[in-house]
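Complex shown without one protein chain; remaining protein chains in place.
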Amino acid sequence: MTVTAAPLTTVFQSGLDAPICLTWELTYACNLSCVHCLSSSGRRDPAELTTDECKRVIDEFERMQVFYVNIGGGEPTVRPDFWELVDYATAHHVGVKFSTNGLRITPEVARRLAGSNYIDVQISLDGATAEVNDAVRGRGSFEMATRAMRNLADAGFAGFKISVVMTRHNVAQLDAFKAVADSFGAQLRITRLRPSGRGADVWDELHPTASQQRVLYDWLVAHGENVLTGDSFFHLAGYGQELPGLNMCGAGRVVCLIDPVGDVYACPFAIHEEFLAGNVRAPGGFAAVWRGSDLFAGLRRPQSGGACASCSAFEACQGGCMAAKFFTGLPLDGPDPECVRGFGEAALATADFARRPSGDHSHRGRPAAARGPVPVTIGPRPDHGTVVRDTVVRDVPDRACDQSPLAGFTP
Amino acid sequence: MPENAAELLDRPAADAAVAEVNEFTELEPVEVVAADLLVEEISIDGMCGVY
Partner (left out) sequence: MSTSEFDLDAAWRLHPQVSIRPERFGALLYHFGTRRLSFLKNPALLAVVSGLATHPSARAACADAGIGAAELPAYTRALATLAESQMICGRTAS
């Protein structure tokens, strides 16, 4: 008689009946205009899921036993029903971690959050100093995030997350980021920049250089024991030692994205028709998309590895990130643009033109973040009062954030 | 039945008995996978494709 156990990644690569966790972007509205925003956020979409539709999605998560959902956006807290939805989720056995730039994390909110076991918070920060951070996220954003972190720490919320996107300009701040996290009793999380959303525009100048990538990898191996990565650096496994995590692409297999209008994508870094699996508003809801979409079925079939299959590093790196390849115009069955062996760089030289993201909810007339505050069109939306996809487009004071991203924000 | 029964009969009685016992007590090998493999912990943050 034998006691058998299949390797975990083999099982996961063929997909599960429900995601283990997933990302849910609640709104495209955002008070910031980060230069690398993976969802090209800024302006709310008129067809965003209503409060009731969101609750039906949460009901599905409960039935499917999705353990937790990572809520983001845009800036999810600008939705007037944000807290109602978070409470609804936790009351229905779905854990919540929400990503925020700190906009609404007042001392009172922080105290409320600190008292809940089922809610986790992730503050976005891309520089350990205002100079580095604000160049990417906009003037004042470092201060706003710091205030939120101070409020969380003061409220006794131990272990909230600080999430950093690694760029050419902040790799040198790895130790400083760790110090910032330690000073607030928070846990550091660093993630990979993908050429997704607005990231496509700035990827060439912002993505870490090859030598910086090596620095990053070495740092994680040496100091990364309590540092989270969202497994976003599995492409670095080609250097040798695998970093903690599943070390595989989870898109469509164990994770996926639900966007503000209910579209289901394989991954938040792949918001493009090519990776669109369906919509939760269709019959059968989210479950039907997760279980029955052709796109996901394709991702759950054994992948050949293509041009990478003969490389000795392939077993470890699995060919890298699908989204990174797609948006830099590389073929999906070839090397990652940041392949540690340099094969990606070589491939880029002869790549097709880089692909554009499918949607763009960016604030109109947005400047580069370093040039100052974001100008916003003030006044009612041109489509105010019209009906779009069964939703009346409303432009009322209680959603003044649509007009001014800073409405309601008291420094 | 020992393969070389004839040889065994030639050996001193004590050794032959021990040899026989050893042969017959060898059961079919049981493959037991290292117990670590039965439970594997993964970080809830350790899946690529989440914010």
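Letters A and B mark the chains as written, and numbering starts fresh at 1 in each.
The rule is short, and it goes like this: a contact is a pair of C-beta atoms (placed from the backbone, for glycine too) under 8 Å apart; a residue touches a chain by one contact, two chains touch by 3 or more.
All figures in this text were calculated on a predicted structure; none of them were measured in a lab.
**Student:** Give the residue, chosen from A:Pro46, A:Gly95, A:Gly230 or A:Gly285, that touches the chain omitted from the document.
**Tutor:** Checking the options A:Pro46, A:Gly95, A:Gly230 or A:Gly285, the one contacting the hidden chain is A:Gly95.
**Student:** Name every residue on subunit A in touch with the hidden partner chain.
**Tutor:** Residues in contact with the chain left out: 1, 3-6, 8, 11, 16-18, 20, 65, 67-68, 93, 95, 117-118, 120.
**Student:** Which parts of subunit B face the unshown chain closely enough to count as touching?
**Tutor:** 30, 32-44
Keep this in mind: only the chains that are shown with their structure count from here on.
**Student:** Need the CA-centroid distance for the pair subunit A / subunit B, whole Å please.
**Tutor:** 49
**Student:** Can you check the complex and tell me which residues of subunit B touch subunit A?
**Tutor:** On the subunit B side, the touching residues are 30-33, 37-38, 40, 42-51.
**Student:** Going by the contact rule set out above, which residues of subunit A touch subunit B in the complex?
**Tutor:** So the residues of subunit A touching subunit B come out as 1-5, 8, 20-23, 67-68, 70, 72, 99, 122, 163, 189, 228-232, 234, 244-246, 248-251, 254-257, 266-269, 321.
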